[in-house]
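Missing here: one protein chain of the complex. Every other protein chain is in place.
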Amino acid sequence: MAEVRLQQIRHSYNVDAGEETEYALEKIDQVWEDGGAYALLGPSGCGKSTLLNIVSGLLQPTEGKVLFNNNDVTSTTPDQRNIAQIFQFPVVYDTMTVHDNLAFPLRNRKMGNAEIKERVKTVAEMLDLTASLNQRASGLTADGKQKISLGRGLVRSDVNIMMFDEPLTVIDPHLKWQLRTKLKQLHRQVGFTMVYVTHDQTEALTFADKVAVMFEGEVVQFGTPEELFLSPNHTFVGHFIGSPGMNFLPCELDEGFLVFSGNRIKKSAPITQPETTKKIELGVRPEFIKIDSNGFPVNIIRIDDIGRYRIVKVEHSGYFFNVYVPEEFEVPTENLRVSFDPQNTHIYCDGWLYDKKEPS
Amino acid sequence: MALEFKNLSKKEYNVTFIAPFSLKLKPGIFNTILGPTLSGKTTLLRLMAGLEKPTSGEIWHKEINVTKLPVQQRNVAMVYQQFINYPTMTVFENIASPLRVKKITEKEVKSRVHKVAELLKISPLLKRRPDELSGGQQQRVALARALTKEAELVLLDEPLANLDYKLREELREELPRLFAETGATVVYTTTEPSEALLLGGYSATLHEGRITQYDPTQSLYKDPISLVAAKTFSDPPLNTVKVEKNSEGIFLEDGAHWKTSKYTNNPNGNYTLGFRAHHLKLFSTKNDDLKLTGEVLVTEISGSESFVHLKANGNNWVVHTHGIYNFKEEEQIEMYLSLSNCYLFDTEGSRVYDE
Partner (left out) sequence: MITRVPNQKAWFMVLPVILLVAFNAVIPLMTVVNYSVQETFGNNVFFWEGFRWYEEVLRSERFHASMTRQIVFTSIVLLIEIPLGIAIALTMPRKGLGATLCLVLMSLPLLIPWNVVGAMWNIFALPEIGFLGHVVNSMGIDYNFTQQPISAWVTVIAMDVWHWTSLVVLLSYAGLTAIPEAFYHAAQIDTATKWQIFRYIQLPKIKHVLTIAILLRFMDSFMIYTEPFVLTGGGPGNSTTFLSTDLVKIALGQFDLGPAAAMSLIYFLIVLLLCWVFYTLMMRNEDQ
């Protein structure tokens, strides 16, 4: 278990990187506390796998340092860092039994046989693999094999950090649930520092205490799932988190009010007027728009029924946005009026959050 | 343009890949086939396309028996999970490829390709090659090619599965609109119930090669005819519990019960009660709510919602609720369940109804 610090990491895949070359990672500074559960969330190509490989030692960063418990490990190899990594597809030693797979890392560390047996037994129980211990690893299903990969990391007691690179990619959706909850439970039990890389927001938000949302090589926001949901720093975070994501609409600041298409949404004080050259938008999640007979009128374009709730796509003055309507509420077929929750409507200037919450 | 399957099945070496089924697909809308991996979705699509010979049964298209017709003569387009495009051709040529087989003038080809590229927002990419494109763009090219063919039957085999979460959302929104205009019969396979719900249309649940139900998607979701169909169409997984029905009402194992006169038309005995995670509530909202207690195993929070995994009387249940709840492990919590939100299944797994 270790605290991991990333200092000023920058990385380019071009061997001679100058100022002109494309960087896969731009200035990453992160502190991951000992025993915490973290996630790196972002679309393909945002650099999350690159960052993971830098932490595990499979990649040497062009610039910057990696510190485990304040020791500089940047130039060390993966086996010297005492890490565990679970990959996108199961990596098992096909010719060995499940038991031998789990015992493999321990045998290489010259642990006594009795102790190995004990540890393998404990970990197998944690992962519900006890029944298949003597089976050949190649015969297990995908999720069974992923559990073996997971188990090989858990058997070791010297693991500084455990990393998951989109581990549920090949798992059946019905089993994804089980494996996800199992991972969370394991984290509670074992207490390793864990980092989970994914492009699926549900996986990231349900697993981690804090999530780093990445976009084009940078960490755009690092916060708890609640923070990311309620006050996204950047329009990208607002868009990426939530299904559907945040609605962004053009707006104006007028006489101390936030105004959308002639409708006053809320008092925008105390905010200084930004320069007129910047683009101002308001961001509001579909969940914070309610059906309100005192609100402004909208036209219904489409209603998608997801069972638990409905997403109503509406139009007002040529702008489209989504409204979240829970199961119990009726959607009136005409004369629909909505209003935005002032507390949860944010102002974004050139993409960045403009009205940070005043500490109350 | 009705496509009808009569008693179609696929069996090989005594293994039944697709159990005999008869189905009439609704034209002009999305027909979603929902089932877990290895349930037979791809085999089913290949049977429909004519890529595989059925062991029994016939396929009828517009009153014509097309079972023996080879694929090239059927008007079918297929899009796969793995972004399949001709690697050596440009995007333009890829999209034009189905038109090249028909004798169409170059001008016509150009106009059609441009039109479709516009629809799929890939017009600036026409001169590039597939390996220069991102996954999402490659799949758009594959979809464009399928659209250009103007086939009467379009088969989509989990086309969005290899895409990023957000990209998937984007494309999923566009798909129904794209194919609606062509009037084609579209068959779309997926493992995720939420996708089926978002695409609308009709859905069929597939379980181990067997089609368990085929109905308008909303009806299937709200009214499953069997435990298997209900389970296939639930995400998070369906919560179940064994109950006993007698003249007083419906009883759980520990004695908790609903006093009710519902389901009296069905015999007394053992049943399975099924209910979705979001119907297990943390607060009482209905008159016929039954209070239950459970021990929390772990709580997952996803920004605005919480999934509480708990154990109640030996059953593993999930509560899916709006709002953030940070329950600790082993905490005892109370839940409320209304009988009107539950489905009752008999010991065979068939749904029983309250007349």
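Read from first to last, the chains carry the letters A and B; within each, the first residue is number 1.
In the analysis below, a residue touches a chain if its C-beta (ideal position, glycine included) is under 8 Å from a C-beta of that chain, and two chains touch if they have at least 3 such contacts.
This one's a predicted model, so the numbers in the text were calculated from it and none came from an experiment.
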- [ ] Taking the full complex into account, find the residue in A:Asp94, A:Glu118 or A:Glu327 that is in contact with the omitted chain.
- [x] A:Asp94
Task: Contacting the left-out chain in the complete assembly, out of A:Gln8, A:Thr77 or A:Ser293 - done: A:Thr77
Task: Chain not shown: contacting residue from A:Pro43, A:Pro61, A:Pro105 or A:Pro286 - done: A:Pro105
Task: Touch residues of chain A, complete complex, unshown partner - done: 56, 58, 77-79, 83-85, 87-89, 91, 93-96, 104-105, 108-109, 136, 149, 152
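The rule we apply is simple: only the chains that are shown with their structure count from here on.
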- [ ] Could you grab the centroid distance between chain A and chain B? Build each centroid from C-alpha atoms only and quote it in angstrom.
- [x] 26
Open item on the list: Quick check on the complex: what are the chain B residues that touch chain A?
Closed with: 36-37, 134-135, 164-167, 169, 191-192, 194, 197-198, 200, 218, 221-222, 235-237, 276, 278, 297-298, 300-304, 307, 309, 318, 320, 322, 324, 329
Task: Interfacial residue positions of chain A with respect to chain B in the complex - done: 43-45, 172-174, 177, 180-181, 184-185, 188, 199-202, 205-207, 225-226, 228-229, 239-245, 285, 287, 304-308, 326-327
